[in-house]
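Excluded from the complex is one protein chain; the other protein chains are retained at their positions.
Coming up: chain A.
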Amino acid sequence: MKKAGGKTALKRSKEGDEEQNQIFNFNRKPADEDKDDDLSDSEDSVYSGLEDSGSDSEEEEGSDEEEGSDDDDDKMKEKKEGEVSEEKKKDEYEHDSSDEEDIRNTVGNIPMEWYKDFPHIGYNLDGKKIYKPIRNKDELDDFLDKMENPEYWRTVHDKQTGSDIVLSDDQVELVNRLQRGQFGDVNFNEYEPMVEFFSSDVMIHPVTNRPADKRSFIPSLTEKEKVSKLVHAIKMGWIKPRRVEDDGRGRYYNLWASEDSSILARHKMHLPAPKIPLPGHHESYNPPPEYLFTDEERALWEQQDPADRKLPFVPRKYSSLRQVPAFSQFIHERFERCLDLYLCPRQRKMRVNVNPEDLIPQLPKPKDLQPFPTTRSLVYRGHSGLVRSISVSPSGQWLASGSDDGSVRFWEVCSSRCMKTVQVGGAVKSVAWNPNPSVCLLAVALDSVVLILSPSLADKQVILSSERLLSAQQEGEEPAEGNGSVVWSEAEGEELNQGLRLKIQHPKAVHQVVWHAKGDYLASVMPDNTSHLQVYIHQLSRRRSQNPFSRNKGLVQCVSFHPIRPYFFVATQRSIRIYNLVKQEMTKKLQTNSKWISSMAVHPGGDHVICGSYDCKLSWFDLDLSTKPYKMLRHHKKAVRGVAYHRLYPLFASASDDGSVIVCHGTVYNDLLQNPLIVPVKVLRGHVMTHDLGVLDVTFHPTQPWVFSSGADATICLFT
C-alpha cells in the first residue's frame, strides 16, 4: 500500500518539486507503522512485504523498474531513521507473551535491536551463541535478490534467528485465508446445517424420557406452609394489603385546569361560518332553457326591488365558456359575502323543544271520576208537547215536568210511571219544586201566572205542613201588598182537587220561577227590555211580592238565589249581576263574554256559577277568582239551553239544542289556592231533534248521580 502511495507521489514529483516534501511527510507515517508491525508481528511484516513485491511484479514490472529502484533507496534511508526514533517511544512490554516463546532462541521476546551491536542475536537451548548470519547483503544485494530470486516474495526474515525462511505453499495459502478472514483450517465448515433438537414438532422419541417428578403433580407442602403462614398473618393483621395508590390526586394533574373555561366553551360553541349555496343551473353559462327568463319574468325581475329579487342576476346562455364575460357584480357579491360573514349572528340560540302534549294539563281520566251518568235508563213518556222544564222533588222520589201541551205531570222516578197530571191550561214555561223537604209544593210558571201546586205526593205530615204554610196568611189581614201589579188569589173548585192552591197573577208573561233554598221565597222573571219590572220576589208565607230593583239594566234572562247567603244572581243578556239582598247593593258583576245568556246555575257551595249561552258556550265562574270566566267550555254544537249542578256529587251538566247532554266533572276545592278541576266526562244522547230543538232542560237527581233531561220530543230521559 505504501508502495502504491509512494508511486503516486513519485509521479507527482515530476510535476512539481515543491510538493515533494509534503508527499514524503504524508508517506512517513504509514511507513513507520509498517516498520513497527514488522517488529512486533512477523507474519504481518511478511505479509506486507509479500504484498508489496507481488503487486510490483504484477502490475508495474516493465514500466516503472528504473524509477522504482531509485525510489526504493530513498525509502530505505527514511526507514532507518524513523526506526531509531520510533522504537524508543514504544512500550517494550507491550507484546510480551511468554507462551509464544521461540525455543530456538532463548533470549525471549525482546526487541532484537538490543543485539544490534553484538555478533550474535541470542542463545540456543544449549547456551551456545547464535551468531548472526554474515550479513553482507547491502541494498544492492537485496535489490538484486529481489529481482532475481523468484522466491523472494515468499521469503521472510526471521529476526529471532536472523535467517531467511522461504514459506511453503501451505503456509502461503494459510496466510491468504487468514487475510480473507477465513478459518485457517481448510476442512472447517462454518456453515454446517443446524440440527434442531428442541423444535415445535413432537418427535416419536423424546429428547429425554424421564418420567415427570411426583412433586410436579402433588401440591407442594412447603408452598402450603408458606401460604398458610401468609394467611395467618393476614388474619392476624400483621400483613396489611398493599395500599392502592390514589391516582386521582397528586400523581396526575389536570393540564387544562387553569385554562380559562370560556376559551374551552368557545371551542365547544364553535359555529361554522354560513356556507354559500352551491351554484345551480341558474348560474350555468349554458343553462337548460327552462332556467332562462321569459320576457315576463325578465320584466318582472327588472321591476322588482333588488332586495326582493329571487335571483340577483339574469341567467344567460352562451355557446361556449370562452364567450362568458366577466361577472359585473363580482366585487359586490364578494362584499356581500364578507358582510354576511362579519355580521351574521354568532350566537347559539337555545331552542326549547316543547312537546305540545306536555303543555296540556294532566286531567284525570273520566273512568277515574266515577260515578257519573252514562246510559239512558228510563224514558218518561206522556207529554204531547215539548217539555220546557223539569224539577225533581227534594226527596228524589218524584219528578215534575211542565210542557207546552198545557199540563204538569208528576212521575215516579224509579218506575217512570206518571202518577198525576194537572191540566193548567197554558204552555208551562217553568216548574220548580220547593227545596224545603218539610213541605211539598211546586211552583209553575205559565203565561203571566205563577201557580203553587200541592201535589200531595208525600207523607201526610208534609202535606199538612205545606197546606198550613199556604193557609197561614189566610187568617191574617187580606192583601197587604201595596204593589198593585201582582195579585194573589186562591184556587177554587175543580182546581183545588187537582192540587192547585195559589195563583200569583203577574202583569207580564213569566218565564222562570225559582225558589230560595229555605223554601219561603220565590222569584219570578218577566223578561222585558222596556220596563223595570222584570223580577219579582214573592214571600209565600206572607203572600207578599216585591220588585227588588228599581231599574234593570238589560233583559233579564234568569235569576237564582244563593244557596247559603243572602245573595241574588240576576243574569241579563251578557252579564251576571250579584246583589246582596240585605245591603241592597250590587256586589259583583260577572262578564260572561257570550252574546246571550240562556241559563245559569249556582254551585251548592255558592262560590261558583255556571252559565250557558245561546252561542254554544258554557262558562264557569269562580267568584273568588275573578269576574271573568275561569273556564269556557265549547263542547256543544248548538245553543246551550240549560245547565245544572249536582247537589252532592261534583258533577254539572249542560243541555243543548244539538240533542245532547254533556256531563262534566267539576271538583271544587276548599283550598282557595287550588282551582276547580273541570273534566268533561260524558256526552249523553237520547232525545230526538224536533223542530230544530233538542234538550230544553236538565236537572240532577238530588241524591244519586243521575241526570234528567227534557226534550223537544215530549219525553224526559233519565241517565244513570
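Just so we're on the same page, a residue touches a chain if its C-beta (ideal position, glycine included) is under 8 Å from a C-beta of that chain, and two chains touch if they have at least 3 such contacts; residues count from 1.
By definition in this document, contacts and distances are computed from a predicted model.
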| item | value |
| --- | --- |
| Name of the absent chain as recorded in UniProt (options "DNA primase large subunit", "A-type voltage-gated potassium channel KCND1", "Ribosome biogenesis protein WDR12" or "Regulator of G-protein signaling 6 isoform X2") | "Ribosome biogenesis protein WDR12" |
| Residue, one of A:R180, A:K460, A:K583 or A:H691, that touches the chain absent here | A:K460 |
| Contact with the hidden chain (one of A:S163, A:S377 or A:S448) | A:S377 |
| Of A:N124, A:S284 or A:S416, the residue in touch with the unshown chain | A:S416 |
| Residue of A:N124, A:T155, A:S395 or A:T690 in touch with the missing chain, whole complex considered | A:S395 |
| Residues from chain A at the interface with the omitted partner, ascending | 370-371, 375, 377-378, 395-397, 414-417, 419, 459-461, 703-704, 720 |
